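Only one protein chain is missing; all other protein chains are in place.
So that you can tell them apart, the chains are marked A, B and C in the order they are listed, and the count of residues begins at 1 in each.
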Amino acid sequence: MDFNDTKEQAVFRAKAKSWLAANAQAKRQGLMAGTQEDRYQQAVDWYHKRYDAGFSCLTWPKEYGGQGLSQMYQVIWNQEVSHYGEPDEYFVIGIGNCGPALMTFASEEQKQTLLPRMARADDIWCQLFSEPGAGSDVAGLSTKAEKTGDEWNINGQKIWTSGAQYSRYGVILTRTDPEVSKYRGLTMFMIDLKQPGVEVKPIKQIDGGSHFNEVFFNDAVIPDNYRLGEVNEGWGAALMVLMNERLANATAAPDGFEDFLNWAKASDIDGVPASQDPIVRDKLATWYAQHAGVEATTFRMITAVAKGGVPGAEGSLGKLVGASMNQEIANFVIQQLDAGGQLTGDESTPLDGHFQSAVLMAPGIRLAGGTDEIMRNIIAEQVLGLPQEPRADKGIPYKDIPSGNTGA
Amino acid sequence: MDFNDTKEQAVFRAKAKSWLAANAQAKRQGLMAGTQEDRYQQAVDWYHKRYDAGFSCLTWPKEYGGQGLSQMYQVIWNQEVSHYGEPDEYFVIGIGNCGPALMTFASEEQKQTLLPRMARADDIWCQLFSEPGAGSDVAGLSTKAEKTGDEWNINGQKIWTSGAQYSRYGVILTRTDPEVSKYRGLTMFMIDLKQPGVEVKPIKQIDGGSHFNEVFFNDAVIPDNYRLGEVNEGWGAALMVLMNERLANATAAPDGFEDFLNWAKASDIDGVPASQDPIVRDKLATWYAQHAGVEATTFRMITAVAKGGVPGAEGSLGKLVGASMNQEIANFVIQQLDAGGQLTGDESTPLDGHFQSAVLMAPGIRLAGGTDEIMRNIIAEQVLGLPQEPRADKGIPYKDIPSGNTGA
Amino acid sequence: MNFEFSDDQKLIQDQARQFLAEHSPLSTTRKVMDGQSVYDSHLWKSIVNLGWTATAIDEQYGGLGLGSLELCVIAQELGRSLTPIPFFSTIYLAAEIIQQHGNEQQKQRLLPSIAAGETIACLASSELAGQHLFEARQTQFSNGQLSGKKIAVLDGVEADYAIVSATDTNKKHSLYLVNLHQADIQRTLSPSIDSSRPLASIEFINAVAEPLGADNAASAILTEAFDRAAVFTSFEQLGGCEASMQMGIDYTKQRFAFGRSVASFQAIKHIFADMYVAIELARSNAYFAAWALSVNDKKLPLAAATARVSAIDAYYFCSKENIEVHGGMGFTWEFDCHLYYKRAQLLSSIIGSSRWWREQLVSRLLDE
Partner (left out) sequence: MNFEFSDDQKLIQDQARQFLAEHSPLSTTRKVMDGQSVYDSHLWKSIVNLGWTATAIDEQYGGLGLGSLELCVIAQELGRSLTPIPFFSTIYLAAEIIQQHGNEQQKQRLLPSIAAGETIACLASSELAGQHLFEARQTQFSNGQLSGKKIAVLDGVEADYAIVSATDTNKKHSLYLVNLHQADIQRTLSPSIDSSRPLASIEFINAVAEPLGADNAASAILTEAFDRAAVFTSFEQLGGCEASMQMGIDYTKQRFAFGRSVASFQAIKHIFADMYVAIELARSNAYFAAWALSVNDKKLPLAAATARVSAIDAYYFCSKENIEVHGGMGFTWEFDCHLYYKRAQLLSSIIGSSRWWREQLVSRLLDE
């Protein structure tokens, strides 16, 4: 066991540190500083700068816009950048999920053209998997792709597509054969979203934001050379993409602990420092033990990945624990404040209304990328090897699977 | 809404109060005072006294050993007797479950002979439903009853039979037809347990006690006039018996709160009264809100029953909440005491080692009469009307139902 | 023992439910949430016509003279339908305080007008998040005039009168009645989690004010008033819990995944079972508190705190898990789940939050 950098890693860390000090902005106070559009534009600018300085997509090959470094350098970068307030969320899915999919399935020419533009945030990418009738059960999707000559015709609807409103391209999973079982009739493609048959509608969330979108396809067209993987073998390809999402989830899911600790250190309750309040201390113990456990679990995953391993379903753990913790923390702090805790924009609200925002965002974190219940299923079945439930959809042609879903 | 007694109820309450003051023993300190045998003998003596004074089985008709009073008098008795330390647990199942079964299904002569003896604890009765291969899934039982002439031959094994070691009779559920679906081939009987083909083996529990037994039947014999209800209609009869168990469970399940409150009032932690410790106070709030809620829910059930209603699956609530609370309370108190909290017989252990006993009994309370998971299923399906899971045993002849169970 | 509402009370409840189902759809709540108004004045007039504002006001002051139990069942239905009217502040708080502690002149001036729905009144006591609930550090009274600032005042934007806590020159802490239609009072709508029931900050600059209740009695009166309001609120919360669970059940029953109704999955069913347990505990505690309030039993303080603690926990749990069982759609503005989740937040804090009430519960339990 060893937490020290190698000599090369130490050099890289020093370089990253000094570049960040000169180029990155400090953490903002509030969660919601600026409009969503402002933040998006800041993020694009930041990625341009990063790319030009050689700090984008560190683990990607150089010819595709990366730096050809090992996973451990990415970890070091993440550690250093976490001290700053640069927005990241708009490109995580493109770079984390779509990039690897292209790396595996796209043609050499496509990779050389598309990946560097992705790395520099010249093109934003999104992932088009979930549907109104297929959320937890992604493979139950119904968006059709039908082949005519050398092209595919796409009809259907996707939902929960992060960043679709900014995206030039997407990676889409479609049904190409409804006569076989649901996992066996799927095909994955890249799709150009700037074409007539595609309509993107932002979804307003309960917190007022719109990170997610509905995307409608009405005879949209995909050339066959945009296909990622073989026809009807899209499920395997999609699993690879989702596996990459897991690592991102494991390391990125906000659990709210740092904010809670900051609040406890900085605030009074009835004139007594919150950090001296026994109930607050009791919660600090509970949540720190979980927070530290998730963080150290990430170290174990990083070690495994650095040794050439693949991130397993274990990554579900961080999101499962963190998402609920985030919600409980926000609610707990509000419950210390009586009526004033309801205010979202008052000068007396601690941390610029962070907890009031968080209590509204948290339910979404518990749902995005798999609900708590799906996460527990994944752990039980894929990690612990427990038997599946009797499946009403097993071995039945997709078109015959019982469904009461009527759309949204 | 009204918590006052009627005039007649007030007269009865006063009578009960004064009789109890003269005849009942005060509460013991420890949970486990005396041996199990001592406690059993005390219980028998107590029931003799109660019966002779006219306080047994208040709601039963007079001709069967009862007092012909309404449910509300039973409630009043229960309230008054709860201030004393008389043991009750040995006869609850006989009187609460078997008695009503006889009342409905036995012949007039049987009722007149058997019920008064049950009411006076001259005969103890037990309920023989659960089996090694059929615990949560009671209807999955396999003990066979085969008819020869005017008698039934019983072969098989029952388990978790409370009080079988003291019982003269039992009410038993058996399989009389394995060719039909599992719910449709069951028949219920009374059985005389003092016969050659019956063997009772107490089960040693993790706390060292033996409230439960295994009962083995090896060509035991039941005359056909001991049958309770029609052949192959035992499931409906059994549900009636189990419904009565629910009311008993709802009102009798210990949740540990009173002991916790007593501990908090009487003990110090590091020289400070536990009742002034903020963490203890936080727990008092959480658990009192649940405890009071269960108690008030019982008032609602009693009101409904007094108005002629039937206790519904709502009764599951008290046991579900109380059993876990009991375990959490015991563990919490032990966790306030460092190493000394592990001692079960030291003079420094609070409340004579009550919490140390409780932490060992509590897992059993969560299991007895239906696990937490079964209780939640009952609430979800029977109270809230949610759809059943796909059933692997539905509509299949009993003998064809998949079973990996090999016995215990 | 008869631990159930009477047939008459149940009838009032059924009528209230039917009326609100018809006239107070969630679209009315959304209109206020979207900022189109601060309350639905049309609905307010309708429920005034039904006599709801007059329910628990004595007949001599223009009320119906019914008991608190009748108000409880109405509260449960208002909570179920999230009706956007200033009932909470006017009826549970202001009318109760005036009826219990006002002088004869104040009662005659205000109660008939409240009963008739002509006066909206609110309670302005909070000054700073994290400050003790009953302290009035920033609000002073002297020479018949009141100055200072109150925050998070429910219905403060539309109210005609406010009951305000303030400290006088002798450091006495009392309540004052203030007509809000004065020049030197500035009211500002404050953004908050549940914008379907707007909060205001109110700044008083030498506003004319008259004492309400005994001198230096603010803490005692507010303690009692919050106990009484806690009972009504727990019924509002109960109604919200029931609506949340029902939404979840209805949605998951007709929603399919993996070839099965989502409601048939054990993980989902057990969430509903846990909701049911939380609701029944809250219901039973609310009933007990309602009984104690109706007969003014000495158990009221403990019972009110218990009902409030249960109701806060149950509504938070049911409303957040209702979002969860809906999956992604539960997180959309379009679906109604968030209306309940936000209302659960508001009601959890508005007369002292969970922290405060848990401490009340324990002090009262140990004092027994």
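By our rule, contacts are C-beta pairs under 8 Å (C-beta built on N, C-alpha and C of every residue); 3 or more make two chains touch, one makes a residue touch a chain.
What you are looking at is a predicted structure, and each value in this text was computed from that prediction instead of being measured.
Student: Based on the whole complex, identify which of B:Thr35, B:Gln342 or B:Gln382 touches the chain you can't see.
Tutor: Answer from the full complex: B:Gln342 touches the omitted chain.
Student: Which parts of chain A are in contact with the chain that was left out?
Tutor: 1-5, 72, 75, 261, 264-265, 275, 281-282, 284-286, 288-290, 292-297, 299-300, 302-304, 306, 314, 317, 320-321, 373, 375-377, 379-381, 383-390
Student: Touching residues of chain B against the unshown chain: what are they?
Tutor: Touch set of chain B with respect to the missing chain: 130, 133-137, 140, 159-160, 203-206, 208, 212, 267-271, 279, 327, 331, 334-346, 348-350, 356, 359-360, 363-364, 366-368, 371-373, 376-377, 389, 391-393, 396, 401-406, 408.
Student: For the chain that got dropped from the picture, name the residues of chain C it touches.
Tutor: Against the missing chain, chain C presents residues 265-267, 270.
Assume only the chains that are shown with their structure count from here on.
Student: Compute the distance, rounded to whole Å, between the mean C-alpha positions of chain A and chain B.
Tutor: Distance between chain centres, rounded to whole Å: 51 Å.
Student: Check each residue of chain A and list the ones that touch at least two other chains.
Tutor: As it turns out, chain A has residues touching two or more other chains at 279, 389, 392.
Student: Among all residues of chain C, which ones touch two or more of the remaining chains?
Tutor: 260-261, 265
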